[in-house]
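Part of the complex only, each chain left as placed.
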Amino acid sequence: MKKITILIHCKDQSGIIAAVTNFIASKNGNIVYIDQHVDQEQEVFFMRLEGEFEKASYDNSNFETLFQQEIALKFNMSWELYTAIYRPKMALFVSKYDHCLYDILGRYKSGELALDIPMIVSNHLDLKPIADSFDIPFFHVPVTKDTKPEAEAKHLELLSEHDIDFIVLARYMQIIPEGLIETYPHKIINIHHSFLPAFVGAKPYHSAYKRGVKIIGATSHYVTKELDAGPIIEQDVTRVSHTHSITDLVSKGRDLEKIVLSTGIKLHLDHKVMVFNNKTVIFS
Amino acid sequence: MKKITILIHCKDQSGIIAAVTNFIASKNGNIVYIDQHVDQEQEVFFMRLEGEFEKASYDNSNFETLFQQEIALKFNMSWELYTAIYRPKMALFVSKYDHCLYDILGRYKSGELALDIPMIVSNHLDLKPIADSFDIPFFHVPVTKDTKPEAEAKHLELLSEHDIDFIVLARYMQIIPEGLIETYPHKIINIHHSFLPAFVGAKPYHSAYKRGVKIIGATSHYVTKELDAGPIIEQDVTRVSHTHSITDLVSKGRDLEKIVLSTGIKLHLDHKVMVFNNKTVIFS
């Protein structure tokens, strides 16, 4: 059995759904999941479709070429096709905080994440023992004000060598240079420890404490050139009160951060996220 | 412009989506919204579709007859079609608690609910002044152990006289007799003041207090013959602690009850609820 996932977006027009579903049917595919969304304001159509085919039948169908010729050209579609066999390669960037790292590696070892982790990169050595205990290669790339260009070059080299598909900043605490962002557009997932757009930038728990909010949050988002302003994948919040010190907020926030980041990773991994105009469509 | 909503369910088969969307296209309709769900376990397909047509074009299309002949028969579908012009008629059953009643009538007067309320029924006279102040006819039908059959007959008569489409039990506090349930299958919405299936039956806040739960909830559901066991439309919860007395739970619960009931009413009104096998599919 061959399983594929197709993501499509194009200008909203009539007849798209019928054309796509008819095409799948004509190739003897079975649609397991289909969902679509129309952004009425921008008149953009989004679709996510999972299909199953007899393996031989699919392999002989010339599916991708024909889909491009018969469907995509007609509707002027942007589209991507993923097969279920391929395990994406994820790089983890960390600094000194370990809670997101433990959470991701625990899920990875449990088999919850169908991906490979060929490398963990850090600007510090503190978390190397964790990488070692989970048998993941660890690379120490120090970043100082003066060595930023060298660090970026080293990062790009490591990512390329390991054929990395996407990067997760698991509380990396460093600003990502533009070159790296351009090389991995909407392929770098960050966790920010506030419900964005509140408390952009450094020390959001301190700002939340100072403002006296009754709710704190965490946000996983794709990294773009503007700090903490990229497309939001997932957010969650928890209640706090005047009894909580900054230390308490940090502690409660850790639990949010790890769940929100891992949820973001899973959505990305399952090709359930489409990005358009700095916003996400999240298929469930 | 003619706007229609179609709800479909049938055994899951390939080609349904393409057939339906092609049919709409062939009648020059524009699909504004389409969502579907496949219950993999039971192999049932559900679809909700909103379409727009030129009025003259639709009226001449013989849409419903042709849809039945060309599509529904082929796939052995159960289906319903609603037009946007018709305002459903809702009856409210109340007892002595007024918070849900105020909430519903406020929304009704604000124009938030596209329906008519031809009647409020109660077994007590306490809430008559509220009905009066909102200019809704109020009917007092006392219910005692001995007068249950007469009360049911009176209810059925009133509902029939007023062409009621669906009934909302806004904290009515009486068990609905089977005859009424059979006459309005999945057309009677109740609010139960717990997160079902916890705390079925009377005095759920007392039970929640006694059990020492840290979360209380409310559930809107369709009434079926088994008490508090009908298909769940919506649920919500709020945190409580040891500091809350039963009175506090009742007070916090009121806010949940009114929002959860009104949300249930809106979902029903917008034909976003499909019931199958005592569970709901809720289209968003």
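Order of writing sets the labels: A and B. Residues in every chain begin at 1.
Throughout what follows, contacts are C-beta pairs under 8 Å (C-beta built on N, C-alpha and C of every residue); 3 or more make two chains touch, one makes a residue touch a chain.
Keep in mind that this is a model prediction, so the values were computed, not measured.
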item	value
2 chains shown - copies of the sequence in the complete complex	4
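Assume only the chains that are shown with their structure count from here on.
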item	value
Averaged-CA centre spacing for the pair subunit B and subunit A, given as whole angstrom	38
Contact footprint of subunit A on subunit B as seen in their complex	14-15, 17-18, 21-22, 25, 30-36, 38, 239
